[in-house]
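The structure's right below; bear with me while I get my questions together.
On to chain A.
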Amino acid sequence: MSKLYNTWLGYFLCVICMLSCSVNAKETLQVAVASNFKTVLETLLKKSPLPNVDVKISAASSGVLYSQIVHGAPFDVFLSADDFRPQSLIKEGYAEQSSLITYALGELALWQPKAEKVNDKVAIANPRFSPYGRASEYYANNHFKKPINYVYGNNITHAFQFVQSGNVGVGLVAVSSLKAAYSNTQDQKYLEYTVLPTNQYPDIIQQGVIISSTKKHASAKQLMQFLMAEATQQQLIELGYRIKDNNASK
Partner candidate 1 sequence: MLQSDLTALWLTIKLAFITAVLLLVFCIPLAYKLAGYNGKFKPFLEALIAMPLVLPPTLLGFYLLVLFSPDHAFGQFWFWLTGTQLAFSFQGVVIGSLFYSLPFVMQPLVAGFKHINQTYNEAAIALGLSPFKRFVHLIIPLLKPSIGSAFALGFAHTLGEFGLVLMIGGNIQGQTQVVSIALYDHVESLNYTAAHQLSLILLAISFACLVLLFKFNKSIVGVKQ
Partner candidate 2 sequence: MIKLSLFKALNNFDLDINLELESFNVLGVFGPSGSGKSTLLRCISGLEPAKSVHINNQPVHELPSDKRGITLQLQSCPLFPHLDVAGNLAFTQKHCGNKQTSLTLQYVVKTLELQDLLNRDVQSLSGGERQRVVFARTLLAGQKFIMLDEPFSALDWSLRFKTLTKLNELAVKFNIKFIIVSHSLKELLFCCDTLIQLDKGKVINQGASAHVAKAIYANDRQTPLSLINYDVVKFDEDYGLYQLQLQQSEQPLFVLPALVDSSNKLIIESEQMSLSALKPEQTTHSNVLKSVLTQAELINNKWQLTLNVDGQTLYCLASRRVWDKNDFKVGDVLYTTISNLE
């Protein structure tokens, strides 16, 4: 009985080894993505997958990802929600200057799904560390009656959730969140927003870099080129982002 078990265990382990050692025609690319861009990236890649590149996405807040990269996390590409962190990485030698791209610009909207407000609070992302939050606070300070009762979400999606759940009556949220929610549910309330004029708040510059320690330069470059391709950029507009006119760093 034991002998039979051992034999089957041996076969099983063999197969597992073979499968994991099998030469993948595709190269795996580890991409660190700011949380709010994760589903967008997945949507983009589903529509036009990269040939020969298997993109593995790790999503977290930009701050967390930054810390991880600085401490040696094996990412190949970093797509941040801001411009500050990719440029910090470049300055400290963790990323390549030449690879810096502005892959999207965030777009803000004022969202008030119900006509009667449930309270006088305003939901925004935390301006201390979220570029969306900083932009929202800038706009609100210039356009809302003071004092403003902010409720801080720890990122722009969280702020969106506050309004979505009905706990806050009005919020400054990402247009991309609204578009994604509408396409998922077809619920009218996701259409009750006003896109804010872009000259009334600081640009929300979302930049990406290739990490210096990567061994997959070619694939990484492929991804960056894909993101900046005309077709992709047009898609981003549909998904609720703005685009920059050129690739130059700020």
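Inclusion criterion for the candidates: all candidates are chains of the complex that A comes from, given by their letters.
Observations
Assume a contact is a pair of C-beta atoms (placed from the backbone, for glycine too) under 8 Å apart; a residue touches a chain by one contact, two chains touch by 3 or more; residues count from 1.
Since this is a predicted model, take the numbers as computed values, not measurements.
Looking at 1 or 2, the chain of this complex that touches chain A is the one numbered 1.
Note for the complex: chain A touches candidate 1 at residues 61, 63-64, 66-67, 118-119, 121, 123, 126, 128-129, 150-154, 158, 161-162, 165-168.
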